[in-house]
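Removed from the display is one protein chain of the complex; every other protein chain stays in position.
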Amino acid sequence: MSKVLMKGNEAIAESAIRHGCLHYFGYPITPQTEIAEYMAKRMPQVGGLCLQAESEISAINMVLGAASTGERVMTSSSSPGISLKGEGISYIVGSDLPCLIVNVQRGSPGLGSIQPSQQDYYQATKALGHGDSQVIVLAPSSVQELADHTGLAFDLGDRYRTPVMLLADGALGQMMEPVELAPEGEFKPIDKPWATTGHKNQRKHNIVNSLYIQPDELERTVIERYQRYAEIEKNEVRYEEYLTDDADVILVAYGITSRICRTAVGLARKKGIKAGLFRPITLWPYPKKELAAAAEKASRLLVVELNMGQMVDDVKVAINCSKPVGFFGRTGGMMPTPEDVLKAIEKDGGAV
Amino acid sequence: MSQVVFERPHALCDVPLHYCPGCTHGIVHRLVAQAIDDLGIEGQTIGIAPVGCSVFAYNYFNCDMIEAAHGRAPAVATGVKRCLPDNIVFTYQGDGDLAAIGTAETVHVGARGENITIIFINNAIYGMTGGQMAPTTLLGQKTTTSPYGRKREIQGNPIRVCEMISTLDGTAYCERVAVDSVPHINAAKKAIKKAFQTQIDKKGLSLIEVISTCPTNWGMTPQEALEWVRTDMIPHYPLGVYKDITGEESK
Partner (left out) sequence: MIKSFLLAGFGGQGILFAGKQLAQCGMEKGFNVSWLPSYGPEMRGGTCNCSVNISDEEIGSPIVTSPNQLVVFNLPSFDKFEPALQPRGTMYVDSTLINKISWRDDISAYYVPATKLADDNDLAGGANVIMLGKIVAVTKLFTRDEFLDCMCSHIPASKAKLIENNKKAFDIGYSYK
């Protein structure tokens, strides 16, 4: 399989289809609309369905319905639209349904801007919906990873019966890079005995539900789900390190920002500053132990994000506040240059 | 020799219902289950329960069931039906669920002509939350959030769902029925069965609005409530077929 040059948004869509997702429900919003457009063109060619819903709210509830039947299903949106999906995502978590939710983040709050942003970190990792709930959050940093993580998201979702979020941003969604896609026609569906597909008079009726009116019963289901979360935290942490072995200052960045930081690390090293980069790939589960280990020999850390510092606390908790943690970020859709990051590395002496 | 002449439909689970005395949800549940039995479709049916008094409907119907968020049942049903086009999918929704918070979802299944069946319970009040104003609350009707009676200039007008849904091109069959009397219940039974048949025949959206009672929150005895349906509800919400493209005359 040779590489093709593809837009990030399109790579997500094509990869989803190749990983057995034949149902897409969405609503147009910049900068992710190419996903819906690509799906609208491709799905009829592969016997699938792309349905433009009347709202983000309807789209996520269509996802809930489709996921209930055991089919692989996805929706995508950008920041304001993800807020609208919050209710449905909580219901999907509470109903233990797998699905893929893509957030191609844009500047916020409110209507914000349409430029790249990472301002939905808290929302994605802490409170995507109401209640005790968590979703797996993957933060790809290239078009290749957008494609790979799309497949990974479906597999993880099926394995743990949980929604998975692919947290991208406007730059990743809009950019083109070479990508090697999974082969077509190799997807093998797994058995989902819980699915509501009609009992065919052969079994008791299945119920997909998130309501437990007796609090002790609800508590039991939440605790059971958190045991699964513990399994996810044990098995599914993903991260990448770049020149951290001898690093004096370790940049911590994910997604598109990690690439700017990678370049900045090179610039710093040219100037004799021993910089390194730690990139969380799963934002939940967060690579806490791994970051703590990487930080042991460093004298300080610098978090770089396209927001006002939403990941800083996770970094501090991961290293138990054992080292100073600085922060540099741009927000609202602004992007720092590698030179900006270099200046921050040079300037930053202490903690925020 | 004894002979069974009346029994619980198989599609209705053998569990006690939680509904208040005099509430007509039980009758409508039975009619839906009876239609599922009569058509022999229980094994291929997926029902969607709403948020409202009938939130526990997933425990009462013997077919596969999904519990949706408030107002979102038509969207959930769309997701199911598009994955399983040969199965039978129905939603069971109250007036707040269908005609207030879920209005967009309702209108758009009609516009798309989703081949699903909606059973819509209109009792002009929010029951589960304790008697608040519904989108179908009549002018002058007192509820806990319209304590001086619903006023046009403050709370606006009640929505007539069948009239609205029948304007949509994707609606195949739309009828308003009531369950206040034996003749009306018989008509409702026929309408509900026909709604499922419309779906089996892949004609598009079928919606049955059932004028129901809520004696508890109306502050009436069950008897008075049935009378109020006749004196106040039905005059504002006339019974009858609002749209029928199935090409089949009512027999």
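First chain written, first letter: the chains are A and B, and each begins at residue 1.
Everything below uses one rule, namely that contacts are C-beta pairs under 8 Å (C-beta built on N, C-alpha and C of every residue); 3 or more make two chains touch, one makes a residue touch a chain.
Quick caveat, the model's predicted, so the values are computed rather than measured.
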Study note, to complete from the structure: Missing chain -> touching shown chains A
Review point. Of A:Pro28, A:Pro44, A:Gly131 or A:Pro178, which sits in contact with the chain we cannot see?
Key: A:Pro178
Exercise for review: Using the touch rule from the top, list residues of subunit A that touch the missing partner.
Suggested key: 3, 5, 30-31, 114-115, 170-171, 174-178, 256, 259-264, 266, 335, 337-339
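The rule we apply is simple: only the chains that are shown with their structure count from here on.
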Study note, to complete from the structure: So, in the complex, the side of subunit B touching subunit A is made of residues 42-46, 48, 55-56, 58-59, 61-69, 72, 75-84, 87-88, 104-105, 107-108
Practice item. Write out the stretch or stretches of subunit A touching subunit B in their complex. Key: 23, 25, 49, 51, 53-55, 57-59, 61-69, 71, 73, 87-88, 91, 95, 196-202, 205-211
